[in-house]
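Take this structure, written in structure tokens, and hold onto it; I'll ask about it next.
All protein chains but one are shown at their positions in the complex.
Read from first to last, the chains carry the letters A, B and C; within each, the first residue is number 1.
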Amino acid sequence: MLALSSDIPTWAHRLPAGRKFAALFGASLAIALARSLPVQGAILVAAVALYLSCGPAFARAGLRALRGLAVIAALIGAWHWLMGAPETAALIVLRLLSAVALANFVTMTTRLEEITALVDRALAALRTPAVLRRRLALAIALTIRFVPVLSDKATRLTEAWRARSPRRASFRIVLPMAIMAIDDAEQVAEALRARGGV
Amino acid sequence: MERSIALIALFAALIGALALLPGLTLGFGVPITAQTLGVMLCGTVLGARKGALAVLLYLLLIAIGLPIAANGGAGLGVFARPSVGYLVGFPVGAFVIGLVSSRFANPMGFWPATLAALVGGLVVINVFGIIGMWIKLDVTLPVAIGYAAPFMPGDVIKAVAAGAITAALWKARPGLAAQRG
Amino acid sequence: MTAPPRLRVDLTDVALARDGRPVFEGLSLTLTERRVGVIGRNGAGKSQLSRLIAGLVRPDRGEVRVDGIDVARDRRAAIRSVGILFQNPDHQIIFPTVDEELAFGLTSLGLTRAEARARVTATLARFGRQDWAGRNVQTLSQGQRHLLCLMAVLAMEPATILLDEPFAGLDLATELMLNAILSALPQRLIHVTHDLGALAGYDRVVWLDAGRIVGDGAPAAVIAAYRAEMAERARHAGTEF
Partner (left out) sequence: MTAPPRLRVDLTDVALARDGRPVFEGLSLTLTERRVGVIGRNGAGKSQLSRLIAGLVRPDRGEVRVDGIDVARDRRAAIRSVGILFQNPDHQIIFPTVDEELAFGLTSLGLTRAEARARVTATLARFGRQDWAGRNVQTLSQGQRHLLCLMAVLAMEPATILLDEPFAGLDLATELMLNAILSALPQRLIHVTHDLGALAGYDRVVWLDAGRIVGDGAPAAVIAAYRAEMAERARHAGTEF
């Protein structure tokens, strides 16, 4: 499925989602508040250890998810270094990497259903009416369905373009795509109503 | 109601689909992306309330792990990146766009939609983005404003595109105007 | 009050416009047969008729009742009595996984989560698709998606099932299989299609044209008249199409 969650089963997958999110919240707070380099360094080491504890394949997948950020972090660090603030540079890079790495870790080890269930429980605890929660669950599910459907439509129109032109498809396919997508949404709304709606 | 939910979900997905188009990431860690076009369309087509809801839904889905942030980013980690200010600004921007365009007799016309997209998309979102980079990157405010400058030409183009697409959609599906809100 | 009439679809003097253009202007129709086919040209109004009978759209004038229920107003009762299968499964599948898709209609009926889960399992078992539990719908083939939509409708156990060209674009084997499932169903079927062969064993065929009924009766007679008329129109297509 379209999601960051990893298929490789690990010990962290078995932890309750609520506890993982609470721990992440605590860790994020610590990362934001601590101004000491050794503390930040220790946090990053702990994050790396977490990934490694889940096996090499999982750690590689985690690294892949971080690759783009690592480049950015390096550039930001270099910039601050050149501006004569190596201390700040190290702090920013460490913070960025640990915060994103830990958050990704939680996301990778929690299945989508568990997270949506957690959101639902949290809203219930906040006394959100059941009707609203059902609507939200529905909206989440629909969006997950629509992303691949949209990219499929985009592919089809791009091919229809390329079948009649040697040049690359231009922004002109955006309008027919938008119209098609809106018509689809109307159809889906009807299918929803046919089975009880909201 | 079903129709509103389907449209809100569709536009949330649309922002996600646009975010996946390859963008150019600038040195300080914020990419030039087509996402903003999606956010602008939320405001111009769905109106203030539904537009903002669609953007919030998009953010929620990033948070729960769908790879639909810029460059396929996913999960809570996305909110720890230097671009977090922009993400926070997205729903506010969509809301403002909806409000501004509603002040016109023909909210889905080209000029009202473009103007609203400029106000909410160019101004509001970038203000949030600048504050985000100011805090996140530990730079002075003028430097943060300097960082945001390269996005402006692209964001102007996106606002005009949002206006044109909205007007064309309105012509093709006049019924859309009635559901704004 | 008298008992509600069973197994009847009643349209009484129905008018409906879409985007200001009239589709039906005073259509009346009563269906009591178990197998009814609906045929007609593109744009004749077949899909709008299905939407009316499923209660998805409210007539501008007149009334639509299925087994005595005003399907456009009493939605709670309507989803128990009518199910609808659209042409494109991608317009109908709402959820990313098979279970969620099947459970959705059941929880709308008021079943608890646990009851819904049990009924989902039973439905999958009935079609020998136990292994689909938890499966991502993206990984299903086209034919499998059609079957999923059909299962989602059947799980809700409606007395009437509307089929709006459910099998366009399916391969022969899948079509034969789904047709075998359909013809074994005890429910009443109202089947909109361009595949005239599919209506052979039906009890009645209704031919719609421009929102009016122009043919109605035993399949053989109505379909023969329809074929003749279509061949005639195709001949004049150069000027009239």
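We take it that contacts are C-beta pairs under 8 Å (C-beta built on N, C-alpha and C of every residue); 3 or more make two chains touch, one makes a residue touch a chain.
The model shown is predicted, which means the values in this text are computed figures rather than measured ones.
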| item | value |
| --- | --- |
| Residue of C:59, C:83 or C:143 in touch with the missing chain, whole complex considered | C:143 |
| Sites on chain A contacted by the missing partner chain, in the whole complex | 153, 156-157, 159-167, 172-173, 175-176, 180 |
| Positions on chain C contacted by the hidden chain, ascending | 40-44, 87, 128, 141-144, 147, 165, 168-177, 180, 194, 196, 226-227, 229-231, 233-234, 237-239, 241 |
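What we mean here is this: only the chains that are shown with their structure count from here on.
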| item | value |
| --- | --- |
| Where chain A and chain B are represented by their mean Cα positions, the distance between them in whole Å | 18 |
| Junction residues of chain C - those touching two or more other chains | none |
| Multi-chain contact sites of chain A, meaning residues that touch two or more partners | 138, 142, 144, 149, 184, 188, 190, 192-193, 197 |
